[in-house]
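Provided herewith is a single structure, encoded as structure tokens, for subsequent inquiry.
Omission of a single protein chain aside, the complex is shown with its protein chains in their original locations.
Note that the chains are named A and B in the order they appear, and that numbering of residues resets to 1 at the start of each chain.
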Amino acid sequence: MDNLKEELKKHIIEQLNLEDVRVEDIADSDLLFDQSGLGLDSIDALELIVLLEKFYGIQVTKPEEGKEAFRSIETMAQYIRKRKTAV
Amino acid sequence: MIYIGAEEMISPLGNDAKATFSAVSEGLSGISLVHKAGLNQTDIHLATIPGLTVSRAFENLIVAILKLVANNVDPDTVASDRTLVIISSTKGGLKDSIADPFADVADTILQEFNLAHQPLIISNACISGVLAINTAGNFVRSGHYDHVIVIGCDVISDFVIYGFQSLFAVSDKPCAPFDSGRAGVTLGEACSAVVISNNPQIYRDRPYSLLIGTSANDANHISGPSRTGEGLYRSVSRTMAQNGISPADIDFISAHGTGTLYNDEMESIAFDRLGLVDVPLNSLKGYFGHTLGAAGVLETAVSIQSMRNGLLLKSMGYIEKGTSVALNVIEESKNTQIRTVLKTASGFGGGNASLLIQDL
Partner (left out) sequence: MSFITTYCHITDRNCYLNGKLVASFDPGSSDSWLKQLYKFNNVTYPKFYKMDTLSQCGYLASEFIKASNPDRFTSYADDRIAMVFANRCSSAESDIRFQNSYEVLQTPSPAMFVYTLPNIVIGEIAIANKWYGENMFAVLPKFAPDFFINYAEILFSSGSEAVLAGWLDVTEVKVNAFVILLEKNTGGIKSNIVNLTELIEEAFT
């Protein structure tokens, strides 16, 4: 199991108040902003940016940059790893 | 007939209507780069009123504007038991009392101006001002009051700056509504007032006619405008239909035009659906920034001044078409007779509102 991904799911559920969702409900490849996935919206995307800064010290200065990174748990984890190693 | 006039404004560009309008006519903008005013001590463009008091700025502005307005109408109007005061604001005296932001101002003006009725506060995000003027018209038309003084006011605070920054909605240059290079809002502060009445005799300068205005929700998203402009379309079409006004009757549109990508695009789509793309249009946000709860009143007041002076104001910050539908954005201020004005507003919570003003 990938710890970062599990941790991310936990943070997302908490930060976005997804009360009816459990960690095991989210697959790594689920499209976060699609109704087939978590059905998140534009404000959720901004909260994900806050989450990245709060828990991983990563600053996203352009929301468009987040768009690609926030497609799924998979892409978010990749993005975090990339940004962390770049520092 | 319902009348509107006695417009006043305290803005970054002047301490009354005359000074403000003359600055706007000269093409001046109240927006400047303010050192360290943003989140994490960043510099940010704002349109601030010089010399505002640190505490009770909101209350002081409301008192000051009421004094100005009182000079523009029959002196008995303000304290008459046939007069209501409506205040339009999003955050009121938040900096003084976050837990009860409107209580102090209401008490203060009740006493200081000997008002006969408890002021009505309308807090409906960025459509507050247009909604307040429409409400005033409705109250006078229905006979509940003879006169309504509508005041729009909001002051800049860390609260609002940080909030808009957290939404990535703040422009890194002065806002440029409807322009291809627009990059978000510039926040502003202002206090403005108009008087609505059933009696044309109370006004010092001649009043105009306020037609029936309407609002409509776009039922789309609490913080994002509908892509189809549905709410704005419905509000404006209802307002035009209720008054028997067709697109050809409208000489000028004072649009909302915040300078964000989605808002301005939404407005262009709605105006296209309404058959209004050829009507000269401006957004005044390039002069005053987005003054939130004050915007609808301030922009209506400036538009009335435009009618008085026969001057269509250029849309400050606009250089080239930046919406998928081309609008007739005013590029240079020009003298012309303006008989009928459409004012629109759109805001958070899905609100859209519109009003019409006509020369008598």
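FYI, a residue touches a chain if its C-beta (ideal position, glycine included) is under 8 Å from a C-beta of that chain, and two chains touch if they have at least 3 such contacts.
Only a predicted model underlies this, so the values are computations on that prediction, with no experimental measurement involved.
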Residue in contact with the excluded chain [from A:10, A:54, A:67 or A:84]: A:54
Contact partner of the left-out chain, one of B:33, B:219 or B:248: B:219
Candidate in contact with the missing chain, chosen from B:121, B:276, B:294 or B:356: B:121
Residue ranges of subunit A at the interface with the undisplayed chain: 16-20, 39, 43-44, 46-47, 50, 53-54
For subunit B, the residues touching the chain missing from this view: 39, 90-92, 94, 98-103, 106, 118, 120-125, 127, 131, 135, 138-139, 142, 144, 158-159, 162-163, 165-167, 212, 214-223, 230-231, 234, 238, 242, 348-351
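The rule we apply is simple: only the chains that are shown with their structure count from here on.
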Computed distance of Cα centres, subunit B from subunit A, in Å: 39
Complex contact set, residues of subunit B against subunit A: 166-168, 221, 223-224
Residue ranges of subunit A in contact with subunit B within the complex: 41-43, 46, 50, 62-63
